[in-house]
Each structure stands twice: as C-alpha cells, then as structure tokens.
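The structure that follows is given in the form of structure tokens.
Complex shown without one protein chain; remaining protein chains in place.
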Amino acid sequence: MIHRKRLYIVLVFFLFLAISAALYGQTSGTLTIPTNFQVIDTPSDSGDSLLVIFDKMPGESKDKSYIIYRSSSQDGAFTETARFESDKEYGSDNAQWFGFKKENSNFHAYKVSPIWQMKDVKIRSLGGKVETSQKRVKPLLSYYKIGVMEGIHTLAGTTALSGIPRENWFRKDRLNSMFILIFLFGIVFFFIAQAQRNPNMFLRKIPGIDAVDEAVGRATEMGKPILYSTGYYDISELSTICSVSILAHVAKKVAQYDSRLIVPCKWPVAMTVCQEVVREAYINAGRPDAFNPGDIFFIAGEQFSYTIGVDSIMVREKPAANFFMGTFAAEALILAETGAATGAIQIAGTDSNYQIPFFIVACDYCLISEELYAASAYLGRNPQLIGSLKAQDMGKMILFLALLLGTILLTLAVFFPDVKFFDVGIFNLIKNFFTVR
Amino acid sequence: MNFLKRRFPIIIVLLTGVLIMIAYYVPHTPFSDFWDGASKWYQIIAGFTMVLGVVSLVRNHYRKIREGKQGFGYSIAMFVIMMATVAFGVLPTEISPIFGNRSGSVFMWIFEYINTAASATVYSLLAFYIASASYRAFRVRSLDATIMLVTALVVMVGRVPYGEIFSNYLTDHIGKGLAFLRLDNLTSFLLNYPTVATRRAITLGLGLATVSTSLRIILGIEKTYMGGDN
Amino acid sequence: MLKFLSRIDRRVIYLLMAVAIIIPILVPLNLPVQITKEVRGVYDEIDRLPAGSRILVVFDYEPASQPEVEPMAIAVMRHCLSKNLKVVAISYLQLGRGNAEIVFNMIQKEFEKKGRILKYGEDIANMGFKPGYSAMILGLGKDFKGTCVTDYMGKDVYSLPILKDVEGLNDFKYLACLHDDSSISYWILYAYEIVGIKIGSFCTAVMAPGIYANLDAGQLTGIVGGLKGASEYEKLLNYRGSATIGMDSQTIIHMLIVIFILIGNFSYLLKERRLKKEQFL
Partner (left out) sequence: MSAYAPWATTLGIWIAAGITLAVYSFLYKDNPFYKLAEHLYIGVSTGYLLVIAWQDAIYPQFIVPVFFQSPPVYMILLPGIMGLMMYTRFFKKVSWISRISLAFVIGWTSGVAAPVVIQGSLIRHMGSTIIPLFRLEFFSLNIWSILFGILALGFWAALLYLVQKDKYADWGTGRRAILVSGVILFTILFFVAAVFFSRVTVGDVYNYIFRGDRSKLDLFNKSVDAFMSTFYLLVILVGVITVLFYFFYSIEHKKILKGVAKTGIIFQMLFFGAAFGYTVMGRVSLAIGRMRFLIIDWIKPSTGFQWIIGLGVFAVLAVLFLLQDRSRRSSETE
C-alpha cells in the first residue's frame, strides 16, 4: 500500500519535472520580437529624446526583459542603450504623453536619447592649464532596434527604425495650467476694469492692516524710531515686493509725522529699492532733507548674522514699533521675542506657514499668509489693486465650485462607472485636468 | 528721458514676464534657451550686486571709525576678519593649500569655527525664546487661542515619555475603547487631517494671490519697487 | 503670589532652560523610557539573528543631522558587534561616507578598550559612497560585489573576507537604514520589494511621521525615530548614550515649557477673575 503511494508520489514528481522542463523550453525557445515597433519624437519636449513604442506581448514577466539597441547608421554596429523588465514601462505609466486612456496599457513606451554631435570646449583655468570638455551641438539621425531576452537567451530584432528628435512648439501636458493661467488673466483684467468704473468696493476689515497706522502713530508720540524688516528673500521674490509696497505706505506716514524709520536689509538690491521707496515718500511729504539713507542699510547677507544684527538694533535703538513683513524662516521667533522684550508694538506678516504660529504668539498682530499680499491693496486703496483682489476672490469662488462639483462627480463616477463624457469617463476627465504631468 | 526713467523699465518687466511665461509652454529654440539662460543670468546679476551690500556695510562702519564713535573698535575687528576671509577664500588653491575653499584651508577653518559656531548658537537661541514666548504670550485669551494652545500641548506632551505613560494608562487601565484618545493617536490625527486641510487651503489661496500679484507686477500696476522719479 | 507668577523675569526662564539642558549632560537622571513597538520591531529582528550573519547599515544622513542620528548609528553598531554580527556600511549620499568613518572609529576604539580588536574587512567594512540611487540598489540586489567594486579605501571588495560568498542583498540578513531624508523609499522599493531583505528605519524625528505608512504596509519591521527612538534603543541595550541624555534634557524641557504655559495661563485667568470682581465692586 504504502509503497504504491510512494510510487505515485515519485511519478507525480517526475511528471511535474517533465512539464516544467517542457514549459521552460517553450518560453525560452520562442522569444518573439514585439510587433508594431516604432520610433517617434517625444511629444512636447525640447527636442532631446525619442520614444520607442511597441506592443504589449503575451507572457511578459520580470524575468523577461526588453533591450533597445542604438546605432548611427542603418547597418552599422548596434549597441545596447537600455534594458528594462518586460512588465514595466507601459504607455499608461506616462500620462504626460498619452493621457489616461485604457488602451495605454496595451503598448510599451520607452524614452531613449539619440546620438549627439559633440563639440570640444576648452577651458583655461587661472593656473594656466587647459581642460577640454564636450558639449552637445545637435542630435543626429539615429537608428534603433529592439531585442528581447530571457535568462541566457537573447534575440535581437532585424528591423531598424530611425528617428531624430524635434523641438516641439507646445507643451501639451501643460495645457491645463495654461488654460487656468489665461482664465485668471481674464478675470484680473475684467475686475480691474470694473474697479476703475466704481472704485469704492467693499473690503472686509483685517485687524493687522488697520493696526499699521496706529503703530506708526504710537511710535511718533513716544518719539522713538520704527523698525521695518523685509524678510528672508531678495527683492525678486513676490513676498518681498509686497513687503516693499507696505513699506512705502509706512514711510509715507513716518514722513508726515516726522519720526525715524530704520530698515535693516538682508539683500543689497532690496536695500537700494527700500532707499528709493523711502526717499520718494519723504519727497512727496515735502521734506527730502529729513531723509537719511544711512538708516536704510545692509546688515548681513546670511540668515543668522542678519538676525543677530537686527536683534542688536532692537536692543540698542529700542524702536517703539517693529514690522516684520515678508518671508521669514527660523529667525522669526528670535526677532519677535527680542522685539517683545524691548516692549515694542509688533506687526508681522508672513507667507511661510510654519512661522505663522510663532508670530501669532509673539506679536500683537499677524497677517496670515496671503493677507500679506492683500495688504498693499488695502493700504494703497488703489482701484486697480482692489480689482485684482476681487479677481482673487472670484478665483477662490471657482476653486470652491471645482472642489464641490469635482468631489460630487467623482463620488457619482464611482457609483456609475460607465457614464461617458466625450470619450473618457468623468473620472478620467477630472483626473486628467487636475494632474501635474 | 522721463520715458527712459519710468516707462522703459515697466516695458522691460512686461517683456521679460510675458516671454518667460511663453517659454514655460513653448519648448522650442529661442524660448527654451531663454528659460534656461534666465536663471544663470539672475545669479550673475545677484553676484555683482553683493558688492553693493558690502559697500553699504563698509560705508556705515567706516563712518563710525572716522568719527571715532564709541565702539569703533568692533567695526575695525569686523573689517579685519572680513578682509581675511575674502583674501584667503579668493586666492586660488594652486598657490598654497591654505588658500581656496577646500577642506583644510584657512577659509574653511574660519567658516567652521566662527561662522558655523555662531550661526548654530544663534539658531539654538530659539529653544530659549520658545520657552519665554510660551510663558509670556501663549494665553487662553479667546476660543481660537485656547484651541491653538491645547493642540500645541497635545502634540508636545505626546512626544515625551510622560505622555506615553499617560496614554498607556488610558488604554490599559481605563479601557481599550479609549485608544483614539491616546496622545500619539491624537497627534497623528492632527498632523494628518486638519493640518493637511489647512495647509492645502493656505497653499491654494497663496497660489491665487501669487498669480494675481505677479500679474499686477507684469502689467505695471504694482510698481512701488521702482521708487521715485528722481 | 499672583504678582510673582504673572511676572517671572525672562532671564529666570532662560536660566531654568539652560540648567534643564546642562544637568542631564553632567549627571544622568534615568528618566523612564517607554519602549514602543516600532523600536522593538527593529531590535528584535536584529537580536534574533544568529552570530556571524551579515547586516547592511546604510548611512544616508548629512552631518547637519548628526546629533540626532549618530546615537542610533552607535547603538545599532554596538548591538550588532556585541552579538558578533558582521557589519557592512554603505552610503548613498556623498556626505554620508564621512559619518560612517566617524562612527567606525568610535566603535573600534570602544571595543579595543573592552579588549576586543575589530578587524576591518572581517568584522566590519565600509563600502563608502556609491552613486546612482535606484540603479545602485538594484545592482546590489543582484550582484553586490560587482556593484561595489571597491570599498571606501579603494580596496578590492573581492579581497574582503567579510564579503566571502556574498552574491546579492539577500545574503544580508537585515538592512538598517540611517536616514534624514526620504531616501529610504528607494531601499523599500528596490531592496525590500524586489530582493525582500528586511528593513528597519532609523530616522530623524521630522521624518518619522512620513514613513509610518510603510510600517503599516509591512515594508519595514520598525522605526527608530529621533532622539526618542534612539534613547529607547539604548534602553534596550541597557546603556546610557548621548540619545538618552539628550532625551532627558528634551523631556525636562518639554515639561518645563508645558509648565510655563500652564503658569502663564493660570496667573492670566486669576487676573481676569480679579478684574471682574473689581468691576462688580
């Protein structure tokens, strides 16, 4: 009995072996070159790569891999440029080129670089020795073949296709952002036009902004200076530009009340700009002689040396009001606490999320993130600026609708998967639009 | 002349802005080069402008020294160390290994033992200031302040052993069902949902603000930064 | 009393803070350290390994985060070497190589004091910085020596006895990843998912919340996060390293800050009360 059982087991075992061997032979024997092989220019790129596309084949797995060969001529020596596992690199992995269609998972797409025409560039160092390095000039017509390999078996295709990358005239994958950009342009223009027709629009109160004048007034009463910091970034950053236009307002008030304004700067260009802005304020107030460029100076260009410098000023000059407007990093609390210790009234405004809590705690008023950008419009009361604020609100309104409708539609799309918009489902439509490729 | 002073810069802003926007969508030759080049250009311009700042700095301190104001000694010390740093840093390493900015050079020594030490210390002042700020200003003035305070406390206490003792006591002795009250769970909830929501909203709003601001600038509506006429 | 509470001088607070930081550095406090399951997950995996089996330690942190990560590095080294495991270090950041050197020197000196000489190439080895991110890891997975070629001193890896009969990553029993950025995701993708080597994460406190997802997904055996995690690990090895000391200070300071907040509000509320009363009178 038992013996027979054993016999069966042995038989089954051998059978299994035979089958597996046969299967192995099968797979390794018939390596097939993928069909429908083509080389195309990579869509919407700056012309430095090509796409190799071929069909998905049966029996793809991670121990079977595709190889791409490259050569400079039709019948020249082809060398391997890329190798990837055969169950990877489907068209569906690259939404930026093919979108979210179902069919994308039926073909492979692999990005390959062409052969480049190089030129030498000689660089002479101060020591006098000359180094030569290569620089790309333009891509050449290059030929590609595909091969497939499994284990030790390799099979290279015979058809060699050629391609040369072209520079495309448009980034299709950025269509969505372009759409939004143009749309926002539109509403900004529209609302600016409208604001010029009726300048007095309603704006809700923002306590921090109303406090600015109050702080300046208080400083003048106490006959103490005012300190204004434009933050971490150079004038090129938008937050700094907004800060500067708030500074313009502050400077105007200061010039009227005839008190002193100290602006320690972290960036040279920002410094010169601040000087111009403040000088103009004094000129408009009719007392250019009162302007002292020495009060608007460059302290130090490095984060913490700037911090330490401003701290020292606070401790020595004891300003009655400190303004911290712009982007701030770790130094935020150091500045704010030192200022609080000197008993100054402090108004902060920053767009850097992680510093807002510290400003809220340590300062008297804090403009939260985008309020900083709105402040100049509030203070300037210039119809055009207010118009742009309106436009912002409209933009928010649209984001609302997009959020709500989008969520509802997607939720529905889950329940009714086969509802079609144009040729893609709602799901894909929305996904398509709100995806960064 | 007035055109050159006022209009021309605005026109340049407009041109550059629009060109770079186009370059973002058009990867073809003139634009793509513009896109690549501009950042390098900015670096170069900024590099030159560093001198502006230094000149301003030198001017201020030179005034101090010339007028012999009290504490001009510090200014002198500053000059000396600044000159030394620049000299050792700019001279090429080919002359001697103590020059240049390789590790082992004087420049790096100064950087490591003065600059790094000082900046690390200033940075670490934060720990002290956080303490004083928490004591001085972290008050339950209003509902909002209270919420903020409680959240901060939960997150802080949740990260130290005592917090965990509390949490374990909660789950082990009072009831398994209270697991959601464990401080670490509360913390992770706070960090994963309300925080994320707020951050997103703020980012979205900021995004809109940025776009409209940059439009204001490009269209020359916001031109305070240009300063006055004269 | 209220007066006193409501206006403690800043400097007193600063002084208390300083004391709170310094005292644990000078005299150990042995504050209780609760062992979390995340840290256990790492410790047990390493503790379970038989003597003589190899472990790969990845140094993916920059010098900036040394104070936080180095204690972990030392702890895990001690653990492995005291259990006679063979430690191979590799780095994936250019700056990481230096850290590995520093830690190795310390450990070697320490064991010499104990009278055990750690031979480089037999007990420990440092592959140094290997460029090429995912490709590098994939390479290690298939052919470890072929990918490394030389160690950080330029020695041929085939000459190192520690790597004798090492084919790929799966000849290592465990992978301890010391990181201060998201580089661990590469190891998870290309080492765990493909080769299946068990991974433990040793990361900064800031990174920790981010990788809990991987822990839940079972891609990590555990997480040692920040000073806290390090101190727990040291507790498990029952010695008091810099992490435990740092953690002492940190605990005290957190408590101190919490107390400050409470005192501040307590006095504030009392004042409010008084003011109200006065209004009634």
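Going in written order, the chains are labelled A, B and C, and every chain counts its residues from 1.
In this section, contacts are C-beta pairs under 8 Å (C-beta built on N, C-alpha and C of every residue); 3 or more make two chains touch, one makes a residue touch a chain.
Quick caveat: nothing in here was measured; it's all calculated off a predicted structure.
Asks: Quick check: which displayed chains does the absent chain contact?
Replies: Those shown chains that the absent chain touches are A, B, C.
Asks: Could I get the residues of subunit C that touch the absent chain, sorted low to high?
Replies: 11, 14, 17-18, 21-22, 25-26, 67-68, 98, 101-102, 105, 205-206, 226-227, 242, 246, 249-250, 253-254, 257
Asks: Pick out the residues on subunit A that sit against the missing chain.
Replies: On the side of subunit A, residues 121-126, 174, 176-178, 180-181, 184, 201-204, 235-238, 241, 269, 272-273, 276, 299-302, 304-305, 308-309, 311-312, 315-316, 353-354, 356-358, 360-361, 368-371, 374, 389-390, 392-393, 396, 399-400, 402-404, 406-407, 410-411, 413-415, 430-431, 433-436 touch the unshown chain.
Asks: If the hidden chain were put back, which residues of subunit B would touch it?
Replies: Counting over the whole complex, subunit B touches the hidden chain at residues 4-5, 8-10, 12-21, 24-25, 37-38, 40-55, 57, 70-71, 73-75, 77-86, 89-90, 101, 103-104, 107-128, 130, 143-145, 147-156, 159, 187, 190-208, 210-211, 213-215, 217-218, 225-227, 230.
To be clear about the criterion, only the chains that are shown with their structure count from here on.
Asks: When you draw the chains as points and link the ones that touch, which shape shows up: line, ring, star, complete, or other?
Replies: If you draw each chain as a dot and join those that touch, you get an open line.
Asks: By number of C-beta pairs in contact, which chain pair leads?
Replies: Result: the chain pair A-B has the most contacts.
Asks: What is the chain whose Cα centre is as far as it gets from that of subunit B?
Replies: Taking each chain's C-alpha mean as its centre, the farthest from subunit B is C.
Asks: Could you state the distance in Å from the CA-based centre of subunit B to that of subunit C?
Replies: The answer is 28 Å.
Asks: Could you please state the distance in Å, as a whole number, between where the Cα atoms of subunit A are centred and where those of subunit B are centred?
Replies: Centre separation, subunit A to subunit B: 17 Å.
Asks: Measuring centre to centre with CA averages, how many angstrom lie between subunit A and subunit C?
Replies: That gives a centre separation of 31 Å.
Asks: Which positions in subunit C touch two or more other chains at once?
Replies: 10
Asks: For subunit B, jot down the residues that touch at least 2 other chains.
Replies: 130, 132, 134, 136-138, 152
Asks: Could you please specify the touching residues of subunit A with respect to subunit B in the complex?
Replies: Answer in residue numbers: 44-47, 126-127, 167-171, 174, 178, 181, 184-185, 188, 192, 234-236, 238, 241-242, 244-245, 248, 265, 267-269, 271-273, 275-277, 279-280, 283-284, 294, 297-305, 307-308, 330, 333-334, 336-338, 340-341, 351, 353, 357-358, 360-362, 368-370, 373-374, 376, 382, 384-385, 388-389, 391-392, 395-396, 399.
Asks: Hey, which residues of subunit C end up touching subunit B in the complex?
Replies: 8, 10, 13-14, 16-18, 21, 31-34, 36, 205, 209, 212, 228, 247, 250-251, 253-258, 260-261, 263-265, 268-269
Asks: List the residues on subunit B that touch subunit C in their complex, please.
Replies: 127-128, 130-132, 134-140, 149, 152-153, 156-157, 159-162, 164-165, 168, 188, 191-192
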